[in-house]
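Excluded from the complex is one protein chain; the other protein chains are retained at their positions.
Chain IDs A and B follow the sequence of writing; residue 1 opens each chain.
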Amino acid sequence: MLNKSYYLILIISIIIGISFWIGFNVNLLPDEASINAPIYDELFKILFIIGLILFIGMTALVIYSLFKFRKKEGEFGDGIALEGNLSLEIIWTVIPSIIVLFVGIYSYNIYDRMGGMNELNHNHETMNTNSEKIWAGISQANSINSDLDQTAIEVSAMQFAFLFNYPQGEFISGELHVPVDQKISIKMESKDVIHAFWIPEFRIKQDIIPGQPTILNFTPTKIGKYPIICAELCGPYHGGMRASIIVEDKSDYERWFNQNNKTNL
Amino acid sequence: MTILIDNKAKVKESLQPKGFLRYFSFSLDHKVIGIQYLVCGFIFYLVGGTLASAIRIELISPLSDFLPRDVYNQVLTLHGTIMIFLWIVPVVNGAFGNYLIPFYVGARDMAFPRLNAVAFWLIPPSGLMLISSYFIEGAAQSGWTAYPPLSITTPQSGQIIWILSVLLLGGSSIFGGINFIVTILKLRRPGLKLMNLPMYCWAMLGTSILVVLSTPVLAGTLILLSFDIVAHTGFFNPALGGNVVVYQHLFWFYSHPAVYIMVLPAFGLVSEILPIHCRKPLFGYTTMVFSIMGIVVLGLVVWAHHMFTSGTPPWMRLFFTIATAFIAVPTGIKFFNWVATMWGGKISLNSAMLFSCGFIINFVFGGITGVALAQVPFDIHVHDTYFVVAHFHYIVYGGSVFVIFSSIYHWYPKVVGKLLNENLGYLHFALTFIGFNLCFAPQHWLGLNGMPRRVAEYDPQFQLVNQISSLGALFMAISTIPFLVNIFISIKKGAIAGNNPWNGLTPEWLTTSPPPVENWEGEAPLVREPYGYGKDYLS
Partner (left out) sequence: MTILNSSDEIKKRSDDQIDHHEDYRIFGLIIFLIADGMTFAGFFAAYLTYKAVNPLPQGSVYELELAIPTLNTILLLISSATFHKAGKALFNQKNDISQKWLLITASLGITFLICQLFEYFNLPFGLTDNLFASTFYALTGFHGLHVTLGTLMILIISWQTRINGGRITYKNMFPLEAVELYWHFVDGIWVILFIILYLY
């Protein structure tokens, strides 16, 4: 008896060990380029490890029973007439409930750190002026210098392009340029059908809905050029509907900004 | 009290064509209708699979080169719609439900045989109508979800035909659901208690409750959508003041329960197959019943997890996260009970058993990615990407389709009276299992790294993984060959199965193979312990 539970514990710890090893060493995610991304990846790691433990565990159980309890050649008769076991049932109701609760609370915490629970309308100064109702999006807390100057940009999506309007500069661009390490707030509206604004490296996505402006806040942390992808089926050229976001130094950004501003004045 | 049989229907039945021809006629026999559902569904599966092959061929290269862009969208819309509404739903409910439920409750037919036949005969014409829309002005091209305003602005004839056929299929499913509820609750043989019923009856009861409560909402929604298209009302058209998110709520109020409509009956079928081949009673019958009902209740209140990026308020996202994740608990109970059923059994590892075990492994994987998707912050990144495509193929293909194959291997001897060839069965399983995992496992990575779904063109860095996926699809396509060969050869050449090749205890095995028109020559047997394996009175 003691022997058996000893083996059980050993096997469970091996499974857990393997899962942790894979969870920490296999990277399935693209670059982290916004302050949301590391938070997201933390959640992903936890989910990945828990998922691996459960999956490897279940698979091992199934395969083990297939080998262990195979009917031998020429053997007849039935297995043991075991119809149930209350304490087992309770165990496998309670443990998953605990896991699910833990995951739920943890992801609430992550969501809160990403700023999902923040009031949206206060974040966007320029948008407070018009009283139209703003629908949800992901907001952001703990940004690096949130109060200093946030850049507000208006995004309009149409079949099949994004247009970026810089209200302070009064010009429209097909590329989104943003300064690094600064909180960006975008307000999105669609001219025709539903689109979505997705930057995989930032781990954020928000639908752009006709008739219901949405807001998305993020803070890029890494200089570079990343794709902006439309993630909602919007017609034949949905797959080609993309733009780029260029994250650059504040000085580079300002140079770009002034250049455009001049040509458009 | 007597067993109630619609005798009028039975008398008429003697006028029905006999033999092979009856499968092509308006038959009232539940067994014939069941087979009709299965064969019809399988033909649509081949059509849907051909469309899937077209998708995978297009995705071999990053450019949109094999299909024109709008045709690609039509193909994926048809693929999703056909696979869901014409293959999985009719087969796991209609086919096996009609064949098995009357046996399990000890009746000679369903409660309403005529309604039953009508429900089936709605399917082929609406399926053909759906496919024919492709040849008129092009099929619907807004995905199986048909989100407005895209579905309002794309070419109208295809969308309208899509709506019509989904409405008809929904009607068929409601009629079927009513029939199952009444049959299970009211037609039980005297002496048979609800808690003596085989598990599949419970699964079908739960499924039918979901069908009756949720399908009508889809019907109403699609009627409003068709008004928007034809009469230019503005329910879902923002240009006319409408609200597109309302459509999404109404649609998912149906379509989330629909995923349990696709999988609960499969759970029921597995619960029938495992005990027989493991020679052990089904573990934890009562908790299984409660977990089914738990899934039904929870399944009705989680729909908004498909809309985490649609501008839903934070409190709503959180509520739906928790509710969704909790479905893992009753589902988990079922899986642990199945493993416990295998534990200590005398397992014969035949094709039916292989597919059932494959189902358990695949579904746990798909379920775990599902629980991950339920977490709002996680879903925000992967929503509408190939991660979601991978999640649901793990469940609908690795789950429901594996169970359908398992069930065909399991019940074929009963229906035809001949055994299937086991070696071809192994080959079929190996090809399917490898091909399936090869096709869909890499798609998780694609989704996480930035490939959205429903695109005909993608970034070059995804090419290799997409090619692996397409190779897997090729394996799956090839895997249907040994299966079909097996089915057709065994009809003529298979070994005679005998009445009860697996020594089963559930009522359908206690009659001849194939069963007579009235299901039993004599009295319907009273099976109080459908899973009484290993008990003394068995010999």
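Rule of thumb we're sticking to: contacts are C-beta pairs under 8 Å (C-beta built on N, C-alpha and C of every residue); 3 or more make two chains touch, one makes a residue touch a chain.
Bear in mind that the values here come from a model prediction, so they are computed numbers and not experimental data.
Within the whole complex, touches from the chain that is not shown fall on B.
Per the touch definition above, the residue from B:117, B:131, B:150 or B:187 contacting the chain not shown is B:187.
From the options B:246, B:349 or B:468, the residue with contact to the chain not on display is B:246.
For the options B:155, B:234, B:514 or B:532, the residue in contact with the chain missing from this view is B:234. Think of the hidden chain as still there; on chain B it touches residues 1-8, 10-11, 111-112, 115, 174, 177-179, 181-182, 185-187, 189-190, 212-217, 219-221, 223-224, 227, 231-235, 240-243, 246, 249-250, 253, 518, 522-524.
Just so we're on the same page, only the chains that are shown with their structure count from here on.
The distance from the centre of chain A to the centre of chain B, each centre being the mean of the chain's C-alpha atoms, comes to 30 Å. Those residues of chain B whose C-beta lies close enough to touch chain A in the complex are 64, 68-70, 72-73, 141-143, 147, 149-150, 153-154, 238-239, 241-245, 278-287, 309-314, 317-318, 321-322, 325-326, 328-329, 332-333, 335-337, 339-340, 342-349, 357, 360-361, 364-365, 368-369, 371-372, 375-378, 380-381, 383-385, 444-445, 448-450, 452-459, 531-535, 538.
On the chain A side of its complex with chain B, the touching residues are 28-30, 39-40, 43-44, 47, 51, 54-55, 58-59, 61-62, 65-66, 69-71, 75, 77-85, 88-89, 92-93, 96-97, 99-100, 103-104, 107-108, 110-111, 114, 116-117, 135-138, 192-194, 196, 198, 200-201, 203-207, 209-212, 214, 227, 229-240.
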